[in-house]
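In this view, the complex is presented without one of its protein chains, the others remaining in place.
In order of appearance the chains are A, B and C, and numbering begins at 1 in each one.
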Amino acid sequence: MITIERMLIDTTEKLFKQTCTKELINDSENGIFPKIFWNELDSMGITTIGVPEDCDGSGFTKLDAFAVLKIAGSFAAPIPLAESIIANWQYVELGLPLPNTKQTISMINEDVDLQQHSEGWIINGTFNRVPFTQWADELVSPVKTTTGKWYLLTIPLNLTTTAPDSNIAGESRNKVICQNTSINSSQVIAMTPEHAAQFIHETLLGRTMMMAGALQQILTMSIHHAKERQQFGRPIGKFQAIKQQLAVLTGLATSANVIADSAATATVDNIQFQTEVKIAKTYISQSISKAVPIAHQIHAAIGFTHEHPLHQYTRRLWSWRDEYGSEAFWAKQIGENVLSSSKSLWNQL
Amino acid sequence: MITIERMLIDTTEKLFKQTCTKELINDSENGIFPKIFWNELDSMGITTIGVPEDCDGSGFTKLDAFAVLKIAGSFAAPIPLAESIIANWQYVELGLPLPNTKQTISMINEDVDLQQHSEGWIINGTFNRVPFTQWADELVSPVKTTTGKWYLLTIPLNLTTTAPDSNIAGESRNKVICQNTSINSSQVIAMTPEHAAQFIHETLLGRTMMMAGALQQILTMSIHHAKERQQFGRPIGKFQAIKQQLAVLTGLATSANVIADSAATATVDNIQFQTEVKIAKTYISQSISKAVPIAHQIHAAIGFTHEHPLHQYTRRLWSWRDEYGSEAFWAKQIGENVLSSSKSLWNQL
Amino acid sequence: MEASLQLPVSKASHSLTEFRHEVRAFIQKELDAGSFQPDCDSWLAGFSREWSMKMGEKGWVGMTFPKEYGGQGESNLKRYVVTEEMLAAGAPVAAHWIADRQTGPLLLKYGTEYQKQTFLPRICKGEVYFSIGLSEPNAGSDLANIHTKAVKESDEWLLNGSKIWTSGAHLQDYMIVLCRTEKQTEKKHEGLSQFIVDLRAKGVSIRPITLMTGEHHFNEVFFENVRLSDEMIVGELGEGWKQGMAELAFERSGPERFLSTYPLLEEMITVLKQRADADSTYAYTEIGKLVATLVTLRRMSFSIAQLLEEDQPASLVASLVKDLGNQFENTIIETARMLIESEPSTHSEQQYERLLAKAMLHSPGFTLRGGTTEILRSIVGKGLGL
Partner (left out) sequence: MEASLQLPVSKASHSLTEFRHEVRAFIQKELDAGSFQPDCDSWLAGFSREWSMKMGEKGWVGMTFPKEYGGQGESNLKRYVVTEEMLAAGAPVAAHWIADRQTGPLLLKYGTEYQKQTFLPRICKGEVYFSIGLSEPNAGSDLANIHTKAVKESDEWLLNGSKIWTSGAHLQDYMIVLCRTEKQTEKKHEGLSQFIVDLRAKGVSIRPITLMTGEHHFNEVFFENVRLSDEMIVGELGEGWKQGMAELAFERSGPERFLSTYPLLEEMITVLKQRADADSTYAYTEIGKLVATLVTLRRMSFSIAQLLEEDQPASLVASLVKDLGNQFENTIIETARMLIESEPSTHSEQQYERLLAKAMLHSPGFTLRGGTTEILRSIVGKGLGL
């Protein structure tokens, strides 16, 4: 039985495969945003998956959206898909209409100061490593005030200063600086701590799904290479050492996909979603330091060149594993929770 | 040119090879001390290597003694050779005559209380995990008093209570309990903190040399097994996976031997001896969690049986890596020293 | 993604979670009563007839077997819950483990009605135990290198040869023996058959293989003119290899492939909690990483149980779980050593030191049983079409 969800995945996968070429990715590293590709996704409604149809979205569930983000990761898609989808969800959940403008997001908001005055709000502070600021109109981010209240901010980027930076995959991760930036009351929406937590963990899971997809891609590339590349008169995949390495890589990629999917499923069930997301980010970030060297080892010299697409994935994996907190950051939180509980570990799981 | 040192090593190695059989080691785990073997070593003067001839020793250097201890480790020798040699060195260095009695040693002495009174001293406290107490007459240990002074104690074991314990290699590691144990003044010799530190690090290096020897032995056994054992019609050493594993094991065993030898050489030069010993213990202890699984993997099921001698070495390696401080314990000290210094790391090396 | 690597995400239903709590409560009651001491590797080393029969009474042995044969007709997922809870608690489940895991399913699939009626109800009661009879001396990884043979003489078969590494044979009742019933040809996988052999029959002798740990779990079992009736043939004559391999697939999928040292992890956490230690980043981080891996392996393994429930192929993914699981079992040991300074000993006063010693001593076995790391990785390589 072919479900509508299956059709969504297949269609999206086909589109990415056709469009998201090596050249398109290289261009994006040189600052050329893939507008046509983006517009096509937008017109297909991919950017509003998980938003109910009666809120002007495409319907489907968040689970389906995360499955699409995995595809985006598996094609190293240089587009703000996760950012747009997650911003849209927040608007809808806070009862706001879907915006006509373009949004990027930030989940890091520790040093931002927010002051209310008669006509609106004044923001001071820096949002670090924000993706796609050149493209977006507004930055969407939850911010906690000194009084402990949470607000979802929508900051027009033309009111801010941006300082360019990028990750080692050449993806722009700019600094957004607000200096007495004044925004109006409709751009500051009160939210519950639960909403803020949800936003943060959805952002984290978005990146995690992309990692799972990219891991799957380097596995596929490595298997392909091992079958095609000949050495000493036979495919290198026939050599025991390569075969064993590929098996390890298969284990890493498959387990990463299982825990990513499991976290995505938890969104729907709402059971221990936050813990499951932290676990997925930790497990997958940790896997990358084993998986990437294997993929490069199998590809040998050719995979070390700019010509070969492997690096488009391995550099992203290196970057993404540290974004929104590395495994060291999240493992510490998981461990602290476990060790602070009066229950046995097994009873906490 | 055959040096006298080379002859010592060759003779000792030959004796151990002939005498230190699988059965002798198994017997020792059942509490049977290899008296004849020990007496032979003693009569050859192996137990007083590093003690000058004019102090009734066999001459040679401490470096030679450590080389002999490596041989002892490479045959899993169930004898108190390190303990005896190191006790003898201390006696000589403190200007005392070599004892006629049999000594074991302890370097762990944190909770021992020492009180002087008119006729002698009263000791209270526990010495944990002391080797060969069944065999020895006396326990030799440096102890620091609450006033910060160091003394070398010689405690007759018949004045103490011992509680049996052993490591996972079946080597006895008993608890020695002193309850108002009264010893006379000649059994409490003042020593400098430098002497105490030397005793501690020589003890540590003794165990480290034994680990290096045992690592070398499991490498030799694994190479031998890979050449002899046939599978699918050819020696398993012909399979790429086994070949690669053996190469890794070779790297681990060889590097362990280099750093152990380097620390032993430092005894003579007296340059950074203590640091070098800590580094050797850390590096080698750490290597074992990689080396032992490889040796067992290569030996497969047969190496998991009591019948095969492999476990006599792997169980010792597991035990010795944790004795006198695991790599976690010593690495922490090394790291703390490095990070507390105002110099760059390179300038500290 | 390769289709063979697609794993469905399965979430436990509400009723399954309730059942889990029931099992957990049972175990806690027994623990409180002192029925057992949690131990590492309890599915291999913890032989307790009493415990197996208790589990039989609860209906937790052979619980997936049809009711007509004494089972509960329950799902693989429910069985998964029982095995996982038992392993996490380190309960002594070794006696019935093989019968429950592979002999039962084998007989259900290939056995005669007579065999099912005779053996399955007693397996379910937790009172009859089976051994595996595959490996032979000097065969190593080449499992098809089978020399044990059964030759038909009038209406009986005469079995001669030997099997090695049979865990628990000295305590168990029967063995499923894979042997030659035809002369060996070039195609060494052909002409093999499986028989049920009574381990107390005349001509059977059992020699213990003492492990490096000093323990006796494994045996070499010798057959000298052991008489077998046709009734004891399992499945088709000559199809033994295929049947035996199907049996092996059951071996690799379960949580025993990553939970062997779990009791050590739990005890390590207990010890760490008691430590008044300000420097806790190290412990938090390392425990967090272990927990992340544990949860991932549980999700994978549960998904495999789901696949088995749906009669889907799972051998490739099962091999991955075993490989990752064995690494995890060893990482627990090494993390323990790094976080808590101790000298492990099997007879220490500290439960922590005892569990660590046991885990270490058993560790070489983790990758040997149920297929070595090389074999598993070769299976995966083959699955990838290399």
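In this section, a contact is a pair of C-beta atoms (placed from the backbone, for glycine too) under 8 Å apart; a residue touches a chain by one contact, two chains touch by 3 or more.
In this text, all values refer to a predicted model and were calculated from it rather than measured experimentally.
Taking the complete complex into account, the chain left out of view touches A, B, C. Only one of B:259, B:294 or B:317 touches the absent chain when the whole complex is considered: B:259. Hidden from this view is one chain, which touches subunit A at 129, 165-168, 170, 173, 229, 231-232, 236, 239, 241, 289, 292-293, 296-297, 300-301, 303-308, 310-311, 314-315, 318-319, 322-323, 325-329. Within subunit B, the residues in touch with the undisplayed chain are 216, 220, 223, 226-227, 235, 237-238, 240, 242-244, 246-248, 250-251, 253-255, 257-259, 261-262, 264-266, 269, 271, 276, 278-280, 282-283, 286, 327-328, 330-336, 338-339, 344-347, 349. Residues of subunit C that touch the chain left out of view are 278-282, 285, 338.
Here, only the chains that are shown with their structure count from here on.
At the centre of the protein atoms shown, by the Cα-centroid criterion, sits C.
Here the two chains linked by the largest count of contacting C-beta pairs are A-C. In this assembly, the C-alpha centroid of subunit B lies 39 Å from the C-alpha centroid of subunit C. Chain contacts: subunit B has residues 241 touching two or more partner chains. Contact with two or more other chains is made by residues 374 of subunit C.
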